[in-house]
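Apart from one protein chain that is not included, each protein chain of the complex appears where it belongs.
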Amino acid sequence: EGVGADRLSLPEYERYGRQMIVESTGGVQGQLLLKSAKVLVVGAGGLGSPCLPYLAGAGVGTIGIVDNDTVEVSNLHRQVIHDSGKVGMLKCESAREVLGKLNPNVKVVTYPVRLDYSNAFRIFEGYDIVLDCTDTPLTRYLVSDVAVNLGMTVVSASGLGTEGQLSVLNFQDCGPCYRCFYPTPPPPTSVASCSEGGVIGPCIGIVGVMMAVETIKIILGVYTKENFKPFLMMYSGFPGQTIRTFKMRGRQPQCIACGTERTITKETIESGIVNYNVFCGSRNYNVC
Amino acid sequence: EGVGADRLSLPEYERYGRQMIVESTGGVQGQLLLKSAKVLVVGAGGLGSPCLPYLAGAGVGTIGIVDNDTVEVSNLHRQVIHDSGKVGMLKCESAREVLGKLNPNVKVVTYPVRLDYSNAFRIFEGYDIVLDCTDTPLTRYLVSDVAVNLGMTVVSASGLGTEGQLSVLNFQDCGPCYRCFYPTPPPPTSVASCSEGGVIGPCIGIVGVMMAVETIKIILGVYTKENFKPFLMMYSGFPGQTIRTFKMRGRQPQCIACGTERTITKETIESGIVNYNVFCGSRNYNVC
Amino acid sequence: MANVTVEFLGGLDVVVQKQRVHKLHLPAEVVSVGDLIEYIASTLIKNPRDVAVFLEDGGVRPGIITLINDTDWELEGQTEYVLEDNDVVSFTSTLHGG
Partner (left out) sequence: MANVTVEFLGGLDVVVQKQRVHKLHLPAEVVSVGDLIEYIASTLIKNPRDVAVFLEDGGVRPGIITLINDTDWELEGQTEYVLEDNDVVSFTSTLHGG
């Protein structure tokens, strides 16, 4: 179906027509923005599963997927992009298969590695936006720090139980970063009492699809430097379904990652001076 | 993996463990409720696509799918359960294939027919809950009328552009029905000015996943006759993502479907006396 | 005299220049929601053909739900409801797409 990145083929018009006629997408121009967009999704689990098909379906031109986990039966109640026949397969490869069938126009690149300080820059470079669909504080700080250094916008989300949170970080390299919100990492011991929280599949699923909506808005230019206001959205599934939007602080001048006197740079990250392992307590962090 | 409906096998414990430990699900008892639940989904399009995998993933024991449409390329930006290789295939069969791979414990029954007054009762009977994922007023009135006559709860949703609506109707045969909210059908001519509205995939996607959350709550008994309050939820995706919950009227005594002097009965529906074709103008209703 | 917010949701903003939210300073003679509906039809809707999308036989068109402060107007007295300062009146078309 494909033609060059600067125009749409007839099959592409047919495929995307029903979204191109929505005024907010900006029609052909918007579709070309989607086509030339490069989005990196870190984690093909409970958030990445529902998010990825909508990015591919919408026609995001290049999608990278970072995940070194393999599919387990216990994932499938919420990680519905995978299936029982793929147990043991790498999640990034499982997802690639699905996206390739859904929309062959999309270029899918997989990274079957655990994201860490030594490989993050190499993986992130070349992408416009990164989606943080990971499940540990370590990676959340790392994703944010690397994105800030590369000037990338981050769509960051998380979920547990019946709740989820979503934020757009380092928006156009002027919004707040993860460290602006959370300058001090949480102590591993403080979260012990509610360990093993579990999660309702469609509750984290909604948050994953919300990430796709935010990503599309960023690509289409719905958010601008002028109108963007830092926020944290909080979804709750029980007893009633609600989304609350909290107005958040802007970029913090004293932030060690994005502030005026930064100490978190490509050099300090890659040399291992920034100690991400401080978050790696023995506690299970998927909790509260 | 399966054993009888009254207990869980070890593989089922493994598969559902991460949701069973969420307190709101009620653990083993809740999982058994899901296992014995029979849910009918009318429409495997923009709403059914994201909803169905979460119902199957959660372990809803029996899922019926009614849809006589075939997959088209122009559907795929939002109907992400299907794929490009399935163009021309019946949507209900395409969905069945996906659900079967995701969770082989689930019994999936397909109805490749257009729901109408003559076949609705035969299809609905035996199910506990029906999900209205259809796209015309005709079917919305029909689904509600038949459900009221069978005492079934309806999870009804719709979406267009960047917005969506969701309601739980005829809850436990005492909540309001679709006709309580909309006693008079909209005139076909009134909606001409915004025809061909289009839809953003993940926006209708979120509403579809929200349907799965509501369905699971109904099955688990989170809503009771005592605490259930009629509502209409309204999701908007642009510019910010919001869910608003409107408090709605209860069952209307004068309602011709669920009121004290009903004229819409199995007999009047099946004999064709209730004229659903009045909604079938030449206008495209997928609009406003 | 009342300052009210009026919203047009579910695509209904097409009748009011695609502006979803209108903050109105109402003239003294607009007292009830019924008055407000007349006021919208005569003042806010610029194109006379659009009135038929909003009204039918003088009432809000079937398929449009009216809400007063996020509550179904059926529970609030419908057209009789007397507007208060800072009230939010919302009209939403019923969506049918699926």
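Going by the order they are written in, the chains are A, B and C; count residues from 1 in each one.
Following the convention adopted for this analysis, a residue touches a chain if its C-beta (ideal position, glycine included) is under 8 Å from a C-beta of that chain, and two chains touch if they have at least 3 such contacts.
Remember, it's a predicted structure, so these values are computed and weren't measured experimentally.
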item	value
Chains in view that touch the one left out, judged over the entire complex	A
Chain not shown: contacting residue from A:Ser36, A:Asn119 or A:Gln165	A:Gln165
Full-complex contact with the absent chain, from A:Gln19, A:Thr134 or A:Asn149	A:Thr134
Chain not shown: contacting residue from A:Gly30, A:Gly57, A:Gly175 or A:Gly197	A:Gly197
Interface residues of chain A (partner: the chain not displayed)	43, 45-48, 132-137, 140, 157-161, 163-165, 181-187, 189-191, 193-194, 197, 199, 204, 232, 234, 236, 244-249, 285-288
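In this section, only the chains that are shown with their structure count from here on.
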item	value
Chain nearest the overall C-alpha centroid of the shown protein atoms	B
Rounded Å distance, chain A centre to chain C centre (Cα mean)	39
Junction residues of chain B, two or more chains touched	161, 197, 199, 245
